[in-house]
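What follows is a short report on a single structure.
One protein chain omitted, others in place.
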Amino acid sequence: MTSDQPPRVELVGISKAFAGVPALDRVDFTLHPGEVHALLGENGAGKSTLIKIMTGALAADAGEMRLDGRAVAVGSTAEARALGISTVYQEVNLVPTLSVARNVTLGREPRRFGLISWRAAREKARARLKRLSLEIDVERALGSFPVAVQQLVAIARALEEDSRVLVLDEPTASLDAQETRLLFRILRDLKAQGMAVVFISHFLDQVYEISDRISVLRNGRLVGSAATAALPQRELITLMLGRELERVEQRAAAAPKAAGAPVLAAEKLGRRRWIEPFDLVLRAGEAIGLAGLLGSGRTETAKLIFGAVRADSGRLTLDGAPLGHASPRRALRRGIAFCPEDRKAEGLVLDLSVRENILLALQTKRGWLRPLPRDEQRRLAEAMIEALGIATSDAEKPVGQLSGGNQQKVVLARALASKPRVLVLDEPTRGIDVGAHAEIVALVRRLCAEGLALLVASSELDEIVAVSDRVAVLRDRRIVGEIAGAEITRETIIELIAGG
Amino acid sequence: MSVNQTIEVAPAPRTLGTRLRGLAGHRAVWPLLALALILAVNGLVSPGFFSIRVVEGRFFGSTIDILYRAMPTAMVALGMAVVIGSKGIDLSVGAIIAICGATIAWRIHAGDPHVVVLLWALGAGLLCGLWNGALVALLGIQPIVATLVLMVSGRGIGLMINLIYGGTNPSFESPFLQSLSVGHVGLIPTRLLLGAASFAALWLLLRRTALGLFIEAVGGNARAADLAGIGSRLVTYSAYLISGLTAGWAGVILTADTHISDPVSQGLYIELDAILAVVIGGGSLAGGRIHLGMTVIGTLIIQALATLILTSGVPPEYNLVVKAVVVLAVLLLQSDDARAALTRRNRARGSLGGGSPGGGSPGGGSPKGGRRR
Partner (left out) sequence: MRVRYLPLLATMTVFAALFVTGGVFYKHFFTTLVLGHILADNAFIIIAAIGTTFVILSGGIDLSIGSMIGFVGVVMANLDAAGWHPLASAALMLAFGLAYGAFQGFVIDFCKVQPFIITLAGLFLLRGACFMVNIDSVPLRHPFVDAFADLYIPFPTGGFLTSSAMVMLAALAAAVVIAHFTRFGAKVYAIGGDPASAELMGVPARRTIVSVYALGGFYSALGGVIYALYTSSGYPLAGTGNELSAIAAVVLGGTLLSGGVGLVAGTLFGGMILGLISTLINFNGSLNSAWIMISGGALLFVFIVIQKLLVSSFGLGRAS
């Protein structure tokens, strides 16, 4: 890029931990004027934390930030704004109940004689939006517009006249192709004016279309940074998917097992704007991996199979009989269990004890009138704690006090306690340390050997390779290929993801 | 939400037996100490406080009196504890008491057998719970607003029922109902026996079925509960039914005591006392836990405090102020957030020293964490 002037932003050795759990570990990041710098990584890789530090929403534990070569301390979002750093966060961070004009001008409303002039505010908002070729009724509530428009309004708000750095966190997640083209045109204009842009996206095509440079984060560390032109897509995917599990032994028998009887079958199952209709058969004693990049539809597929979300096309059959409309309760009663990706939001009731959390699914299966006797509860909890090696002082400890890996095991224990025939695991090893990781992988393989039908969605390619008998590869919310047995290697999966 | 709770907390020194139930054990200590302290001061102020005599064939004494007076509020508070456990709140319990009182007077004047009248009254409470539950669980209206509707109109409904047969504040005579409220079985006041029985029944309903666990799961994390197959709507609904029923029960006791239906002032502000009892007993308004026993302790603290104020010669007018100060103190002591805010401030200050970019941001550690509600 431009080497004659100092970088616009330079982050050196940034570290940040949340309550002792490291989110960023000595990360360096350099952003030049007139450059679109793509920041890539899976969920939890640390992208959001990094940009929050850059924009003053979070304070780093260690490290330094330089702006145009000068060391700066950004203590708040307001200070970042004053330095010319504008941010559009991932979920549209505007107030949906306020009008568009108010959202664009909040805190900076033009005033006359000390009072806000809404006429001037509307003009200001219209002018801002016009820069983005958007002409809408600025007096309508923001929440009444489609998300794509809200996204553009957020950019309009962020783009001050004096902005020098623009940070866009997943700006295209909710835009269609045409809207994305519009956004890119705007970005190229801004680039030409010398704006430095940080672009976070999981759409690789878009990254290659718009960015000049790519940096990849994984598990809080910078694993690579290169000019976009010098980084083939295959290499990028390899960087993103990582090699955490190199020491975990590869599957013992590469030869495909004699598959058991089909248990759960999806036929043309799909949901609009969620996942394209797909066919998938789960057999007893077989583990199926769902591989793909972030946003490719892994979680969506898993949730549809479990019935956490209702499909709008196709059907699910259990032992050949249609399952009817899906709900978690029905699925559990029929012997399908699910471990969600987001432990805190969807998995655990943090205030309840380990015992109670483990008990929950089994108890639902029995119904509220047939409580599990206290002794059996204790026995079950202790059995699970021992079987899964959950590190807790006792079963009565609130689950919120356990470490991430142990929480994950509690979620797993809950699913197993309901004695399922089909188990759907979404990111079973997200955010846990290497030791627990290997344990869980071993456990999954053992379960499978015992005749459980397994579906494992994971962003860790090695994990998929290690546990799966068959792998369904997803790309752009579609299953693009299925491989089995000896075909299951990192290379073949990457090939499929890269669109081979 | 509570990012800081997920840390691997250093194992607490567990020299004191493992049967101490972690947090619950901690929670119980302070309210019990407070109750003991208030009772002790009571004993100092009025010498005969702890003596229990037998007068006219029944127990008599200040401690009995506290239990006796606390019983209706305790009933309401137990139902409230269940609703709060489901992450809700029920403001309409006072109004439900008024409606029950009016129903009793009405049915007695209509000539129903008095056992049937009792069923009518409890049915009225249940019906109110049905209404509240419908608004919260089916229409998805936030609990404060949903129960405000009945709170505003309930006493009017009570007056209307009275008007059906012409009275404004009709009185009635019902030996059966009065025996439930002010009578005594052997030496013990009947209402204490009934209170104990109701407590036991509620405890069995919550703890000897899975309902209590389900309500706590929904109150703690409704989305996780739904994914675990618990139908969160139905479970939420059940909490309001329970609250309606316990409020109805309290209405029976209160109305039979005064043997008059007085919808305007019967059970006035009882919703506030009930909420306070739950909070003082260590229940979090954020939901997720039901402490039945501690809720009763909370009620007793409030009542013992009122008795203390009465007997110590302080004008009864001070009762409210004392109550308010107690609540504020308890909230400050209990507030994890207040403590977290303090530690967070210290931590932010600490990181400044390292020459790191940015000091303590005013947004704190979690700019995306929901603040209120």
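We call the chains A and B, going by the order they appear; numbering starts again at 1 in every chain.
Simple rule for what comes next: contacts are C-beta pairs under 8 Å (C-beta built on N, C-alpha and C of every residue); 3 or more make two chains touch, one makes a residue touch a chain.
Everything numeric here is computed off the predicted structure, so don't read it as measured data.
Screening B:Val116, B:Val145, B:Val185 or B:Leu234 against the full complex identifies B:Val145 as the residue touching the chain left out. In the complete complex, the hidden chain is touched by one of A:Pro96, A:Pro322 or A:Gly451, namely A:Pro96.
Of the candidate positions B:Gly154, B:Pro189, B:Gly220 or B:Gly288, contact with the unshown chain belongs to B:Gly154. Here the missing chain is touched by one residue of A:Val21, A:Ala78, A:Ala173 or A:Ala438, and it is A:Ala78. Contact with the omitted chain, checked across A:Arg70, A:Arg140 or A:Arg181, is made by A:Arg140.
The missing chain lies against chain A, touching residues 57, 77-78, 81, 89, 93-99, 102, 106-107, 109, 111, 114-116, 118, 139-141, 143-145, 147, 150, 157.
Mapped onto chain B, contacts with the missing chain fall at residues 89, 139-142, 144-146, 148-160, 162-163, 263-264, 272, 275-276, 279, 285, 315, 317-325, 327-328, 331-332, 335, 337-338, 341, 362-363, 367-373.
Following the convention adopted for this analysis, only the chains that are shown with their structure count from here on.
Measuring from the averaged C-alpha position of chain A to that of chain B gives a distance of 41 Å. Listed in rising order, the residues of chain A touching chain B in the complex are 14, 18-21, 52-53, 56-65, 71-77, 308, 327-329, 331-333, 338, 340, 344-352, 356, 359-361, 363-372, 393-394, 396-398, 400-404, 407, 414. Chain B makes touch with chain A in their complex at residues 1-9, 11-12, 14, 18, 21-23, 208-211, 213-214, 216-217, 220-221, 223-231, 288-289, 348, 351, 354-363, 365, 367.
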